[in-house]
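All protein chains but one are shown in place.
Up next is chain A:
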Amino acid sequence: MGSSCPRPPGPKALRLRLGCPLLCLLQKQLPRRQEQQHFPSLDDKPQFPGASAEFIDKLEFIQPNVISGIPVYRVMDRQGQIINPSEDPHLPQEKVLKFYRSMTLLNTMDRILYESQRQGRISFYMTNYGEEGTHVGSAAALDNTDLVFGQYREAGVLMYRDYPLELFMAQCYGNVSDLGKGRQMPVHYGCRERHFVTISSPLATQIPQAVGAAYAAKRANANRVVICYFGEGAASEGDAHAGFNFAATLECPIIFFCRNNGYAISTPTSEQYRGDGIAARGPGYGIMSIRVDGNDVFAVYNATKEARRRAVAENQPFLIEAMTYRIGHHSTSDDSSAYRSVDEVNYWDKQDHPISRLRHYLQSRGWWDDEQEKAWRKQSRKKVMEAFEQAERKPKPSPSLLFSDVYQEMPAQLRKQQEALARHLQTYGEHYPLDHFEK
């Protein structure tokens, strides 16, 4: 049986299983070129194109490790003391004071604007309580021209980039000074000058977009990184999976920054995922990943700084999962006492707050004291109130702006609709609050 067939090249397994007659038949069918291919070490290693791995002859499922997950990198303890001096970024006083002022000014603005929604002055608001460290630590580690794609709870990034209070307010009030022309709900900020892409409400849509922008930056040799912020809830969206996979396969200089704050509105993380958070997903995509203490502004800073350096130098994505806690409600439309205890919230507010921890650090260095604290609180409140009062007084943009920018040029049909609205308002204008709007 076997002797009439020439010794076939081919895997041992094939020889054993198929037997010679079939193999002879195969050989006749195979084109000459394929017959001459040799696979010398086939016996030892798998050759599948899809994975590079050894064989194993023991049946064993990999157990996901959620008891002892990826460790949380931190620089300061909860009292603001540096734990390992070699990790201290040794930032100059002015810079650290800027961190502190940005976080506290944001906090002050949040309090006033949250109240203003409660008083019916603006329609909606989202606070950043507890997450100020994630914004400022990461923003400080970037270049000013690095492009930012956010979700909606990253106002501190804009604050760090000196976005004026007037413009924050203008967007929340939707008044004539709003760069967005009053078209979106409050907190949907955007600023071309500060390289902060306008926020949109759908979650996670920014993730693959950020990857595309990073690809373009790579092609342009721009030495720019793109940073993309999202919450642990948004990370469940398909767009997140798409973004991670594209960033890795297309080798994009991007930092994925996940703010894991424990809740997606009322949904706790135990109902959002079953694996070891978001950081553990990174390696699944081939992405360098780290988990950091998001309430430690220096840990956030160090991780982002290093990620930025390597992302640009090596054209690969980095995933930073910043663990933190959402101290405030999801938004002014939410009352979180419906799904979590006041004690839990108080713990984070009192025992592990990014602002307190940084203040302790500053005070222990002699860079801040109670008197400066008092003066700054007064000053920042005054600044916010002034901007607030000014924003209130301004009119809203003209109704004709309903139709522009849908396309770059206004198509005929939209112009007709715009004219129809103008005629309608001429006849029935008394039924509309036109006094509040520019002509």
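By our rule, a residue touches a chain if its C-beta (ideal position, glycine included) is under 8 Å from a C-beta of that chain, and two chains touch if they have at least 3 such contacts; residues count from 1.
Heads up, the rule we're going with is that contacts and distances are computed from a predicted model.
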Task: Record-based protein name (UniProt) of the chain missing from this complex, from "Cytochrome b", "Immediate early response 5 like", "3-methyl-2-oxobutanoate dehydrogenase (2-methylpropanoyl-transferring)" or "BHLH domain-containing protein" - done: "3-methyl-2-oxobutanoate dehydrogenase (2-methylpropanoyl-transferring)"
Open item on the list: Touch as defined at the start, partner being the missing chain; which of A:Ile82, A:Leu97 or A:Ala216 qualifies?
Closed with: A:Ala216
- [ ] Using the touch definition up top, pick the residue from A:Val72, A:Leu97, A:Ile112 or A:Leu250 that touches the left-out chain.
- [x] A:Leu250
Task: Contact with the hidden chain (one of A:Val197, A:Ala235 or A:Ala307) - done: A:Val197
Task: Among A:Glu131, A:Glu154, A:Asp239 or A:Asp296, the residue in touch with the chain that has been omitted - done: A:Asp239
Task: Residues of chain A (touch criterion as defined above) contacting the omitted chain - done: 147, 149, 178-181, 183-184, 188, 190-192, 197-198, 200, 202, 205, 207-217, 219-220, 238-239, 241-243, 245-246, 249-250, 404-409, 411-414
